[in-house]
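Please find one structure pasted underneath; my questions will follow.
Now for chain A:
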Amino acid sequence: MAVMTKTEAKKFMGMDDRMIDILDFLKNKGVLNEENHRKILLGGYFRLVEYLEKEKVITGSQATAAQKNGFDDLIGALQ
Partner candidate 1 sequence: MANRKVLVFNNDVCTGCRSCVVGCSLYHDGECGKVVSRVAVVRNERFGESYVVGCDCCTEAPCTAVCPTGACAMDFTAGIAKIDADKCIGCKECAMACPFGAINMHYKTGKAFKCDLCEGREEGPVCADWCPSGAISYQNLDVAFKVKRREKLTEKLQATKIGEEV
Partner candidate 2 sequence: MYGWAGQRLRVNLSNGKITKEPLSYEYRRKWIGGRGFNSEVIYNETPPNMDPYDPEARVCIGIGPLSGSAAPSTGRVTVSAKSPLTGGFGDSNMGGHWGAEVKYAGYDQIIIQGRSAKPVYLWIDDDKVEIRDAGHLWGKYPREADQMIKEELGDEDIHIMLIGPAGENMVRFACTFNDVWRAAGRTGTGGVLGSKNLKGIATRGSGTVKIADPKKMMEICNELRQKFKTDVMKEGLYEYGSLCLINVANRDGWFPWKNFQEGAHPKADNMSGETHSRTVLKHREGCYACPICCGRFTQIKDGEWAGEEFGGPEYEHAVPTGPRCGILEDANAIWHNARLTNDYGMDGIECGGTIAAAIEWYEKGLITTKETGGLELEWGNEAVVEKLIRMIAKREGFGDILAEGADRAADRLGLGDKGHYYTITTRGMTLPGDDPRGLGFGYGLSFAVGTRGGCDHLRSLCCLELSGALYPGLNTKLLGDERANRPVTTVGKPYMVYYEENQKATTDCLNVCCFTTHWSYAVQTEDQVNYLNATTGLDFTEEEFQEVGERIYNLERAYWNRLMSGVREDTVPERFLNEPMPQGVDYQTNVGATFPLNDMLLKYYRYRDWDPKTGFPSVKKLKALGLENVAKDLEPLRTKYLSESEKKKKKWYC
């Protein structure tokens, strides 16, 4: 599912530290609410990937790749 434009993705790809930025972005887009934003922030990156797969924002194979390769792949899947 495309939640990110190419420009937004480029901005995230250029960042050194991205977790909070991407979580805030997803909350503003309505993909995350307050509760799961808080839980995912506490729980770590894999929690984010699991959530996005469960909510069908990304596919199973995109989730597998995101777990293996990190944000670079996840951002690609969100475009």
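The criterion applied here is as follows: contacts are C-beta pairs under 8 Å (C-beta built on N, C-alpha and C of every residue); 3 or more make two chains touch, one makes a residue touch a chain; residues count from 1.
These made the cut because all candidates are chains of the complex that A comes from, given by their letters.
Keep in mind that what you see is a predicted model, and the values were worked out from it rather than measured.
Asker: Touching chain A in this complex is which of 1 or 2?
Answerer: 2
Asker: Under the definition above, what is the set of chain A residues touching candidate 2 in their complex?
Answerer: Its residues touching candidate 2 are 16-20, 38-39, 41-48, 67-71, 74.
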